[in-house]
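Working notes, beginning with the structure itself.
FYI, not all chains are in this one, though none of them got moved.
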Amino acid sequence: MSFLGFGGGQPQLSSTQKIQAAEAELDLITDMFNKLVDNCHQKCINKQYNEGGLDKTESNCLDRCVAKYFETNVKVGENMQQFGQGFQPGRQ
Amino acid sequence: VEQKQMKDFMRLYSNLVERCFSDCVNDFTSSKLSNKELSCVQKCSEKFLKHSERVGQRFQEQNAAMAQNLGR
């Protein structure tokens, strides 16, 4: 339950807070998975639909697409930590 | 959790309909799907399911690898 490496600096959460954090993390993972499916479909899948199977080019593209999405995810996390100390997106 | 799976399945279903409709159906001179559109919808949905399955497998592998790197 530390998919993004969060949680390290929060030693004394109550069990309710832990459950809420776990739920929020699961929602994030689901959300990320759905975005991954959409993005890699857009970048890798031939929209002609001449056949129902994945061809070699599409399969390879998908594997690399997932790998690069994860790497992007890690990099963005690092950038946010560096850049965003105390950052507020300005919401009410 | 069961309810969550239900919701995930329905979301997959609804996304699948939207995607294949959007990609395959572009002729609105008739209110019935043409044979060409039907064939496209069928291949599109088969391909989308295989696509989701493959992305899901890779996702789990990457997730597991990342968990290991974090040392848990």
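Here the chain labels run A and B in written order, and each chain numbers its own residues starting at 1.
We adopt the following convention: a residue touches a chain if its C-beta (ideal position, glycine included) is under 8 Å from a C-beta of that chain, and two chains touch if they have at least 3 such contacts.
Every value quoted in this text rests on a predicted model; they were computed, and no experiment measured them.
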Original post:
One of each shown, but what's the true copy count per label in the complex?
Top reply: A x3, B x3
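Rule of thumb we're sticking to: only the chains that are shown with their structure count from here on.
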Subject >> Centroid distance [mean C-alpha coordinates] between subunit B and subunit A, Å >> reply: 17
**OP:** Name, in rising order, each residue of subunit B that touches subunit A in their complex.
**Re:** 8, 11, 15, 19, 23-24, 40, 42-44, 46-48, 50-52, 54-56, 58-59, 62-63, 66-67, 70, 72
Subject >> Footprint of subunit B on subunit A - complex, ascending >> reply: 2-3, 5, 29-30, 33-34, 36-37, 40-41, 45, 47, 49-54, 58-59, 62-63, 65-67, 70, 74
